[in-house]
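Here's the structure we're looking at; comments come further down.
And now, subunit A:
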Amino acid sequence: MHKPYFIKFLILSLFINIACEGGRGSGNRDEVATSGSMVPIIIEKDLPLDATVKIYFENTLSMDGYINGNTDFKDVFRELLVAVDNEDVIDLETEFYLINDKLIKESFGVETTKIADALSKQSISKGNRGTSNFEDVLNTVLENQTGDVISIVMADFIYSPGNETDTPSALNKLKTYTKEAFLKAGIADKDIETTIYRFSSRFDGIYYNINNSHIKGINHRPYYYFVIAPSNLMTVFEKQISPQLRNNKGFENEISFSPRYFENIPYQVFSATKSNGRINTRNGIEIVDYPRQGNLEFLVALDLTGVPLHEDYFLNKDNYHLGNDQFIIKDIGTINGKKLNFKTEGKTPINPSDLLKIQGKDYTHVILVSAKGLVSEDLKLSLRKSIPTWVNNSSSNDDRAIKSDSLEQTKTFGFAYLIEGISNSYIQKTGSKEYFNVKIPVIKK
Partner candidate 1 sequence: MSKLYVFGIGGTGARVLKSLSFLLAAGVKCNSTSIVPIIIDPDAANGDVNKTVEILQRYKSVRSKLSFDGENSNEFFKTDIAPLNSNFRLNIQDSKKKFKEFIDFQSLDKNNKALISLLFSRKNLDANLEVGFKGNPNMGSVVLNQFNISEDFSDFASNFSQGDRIFIISSIFGGTGAAGFPLLLKNIRSASPNLNNHAILQTAPIGAVSVLPYFGVKRDENSDIEKSTFISKTKAALRYYEHGVNDSVNSMYYLGDKLVKDYDNHEGSVKQQNDAHFIELASALAVLDFANDTNVTVNKVREFGVENSNQNLTFNDLAGQTKTDILKPLSKYYFFHLYLKNKLRQNLGADFAKRLGFKEPFLNEDFYQKLTRFNDSFWEWLQQMSTNERGFSPFTLSNDLDLFNSIKGLKANKSFMDKTNNYERVTAFLNKKAKKMNTSEKTENRFMEVFYETTEELMADKYRL
Partner candidate 2 sequence: MLKNLIANFYELWGATFLGEFSDQMFSNNLYMSIAMSSVIVAFVITILYYYVIDRPGTAKLGVWFIALLLGAIASVLIAFVSANNGLTDVYASIGADIPPGFSSDMFLFSLVNAMWVVLLMIFLSFIFKWKSTNSSYIPF
């Protein structure tokens, strides 16, 4: 394939392996290695030596506002390019395309990392800059998604129904079509994961609403990166590159879609830290004594290292589902060394007895579970594939009054339907609405 890169990688990997903490990764990329984000990850066995990052810029007229002058958009883009370039686990090659109804590969005659700065109204004025057909763009991108490729589509994703006069019906069609497109792409032998990042940038340009009215004077607008990649490459992206993106002050939110179902999530029930009542954790949860005051409470620690979702997703109670109504989730926190950091209840040290239980293992999160009364059924905890509220909050069904509505200015027309389409495709593909399911036997008193 790319011989110079191969040799470069070989030398690079040797360097890395010698330079890294001794004993680890002696040429074997299956072992744990540290990345720039200082979070140890387990690199999957089938990681390719190199891959291509295909960045697509939807160069419709509505995108001009993001690249007029030095914008946040360009900052983020620049950081993306640099991060990709610096990424050292796999040899990544960057390709830049302008996309509307045509696919135009472009380098602006500069180094990859300089492409962001090279963007301007003039430099992107190629092809048909009128509205782009959403479906076609997606199709093209997904068709080019073969092999070891990470596709990143940068666009505002404002939906134009085109000739469709019935807006709700058009929006539903968007949903259906998106779902179909993603399903088709998933037929390839690699499972495709999708992460959508939402940013906000200063905007200096024209907003075209549903009636195609040209609206000026909107100063900030959201835009999105649609990152599509096979699971193994997505893991690399998530750990190596997205931290840089999130660091940017323009970053607002993200949502991930994965076809994977995570079996055998390791769990450990704590019996001492933040517990109310007495339980025996040897064979599940054995109730020894209900507390005199208050409800039975205990912590369940989970090892979610293998689940490539964002922290915020894990820490959101609403994303979880309990299999029966005997239990509720009171709080969720992360494990940091010997301490727990809860979303609402703050920091707590881990009781030494519980610490011993997780010694030498990689538990990442804890869930504070509370029992409503007496318990008799097993604790069934699952993480749902749900669409977070920010998606709905970012979605607009009617953007005609955008000039006067500052809230509307933060929204993207039809966004929720787009996302739902993607979500449905994943649900249909995997046949599951859950990422993982943990069942802990409960032995009643």
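A word on the picks: all candidates are chains of the complex that A comes from, given by their letters.
As a working rule, a contact is a pair of C-beta atoms (placed from the backbone, for glycine too) under 8 Å apart; a residue touches a chain by one contact, two chains touch by 3 or more; residues count from 1.
Given the structure is predicted, the values throughout are model-derived calculations rather than measurements.
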* Structure fact -> Expected hit for subunit A (complex, candidates 1 or 2) is 2
* **Residue ranges of subunit A in contact with candidate 2 within the complex** => 271-272, 278, 280-282, 288, 338, 351-353, 355-357, 359
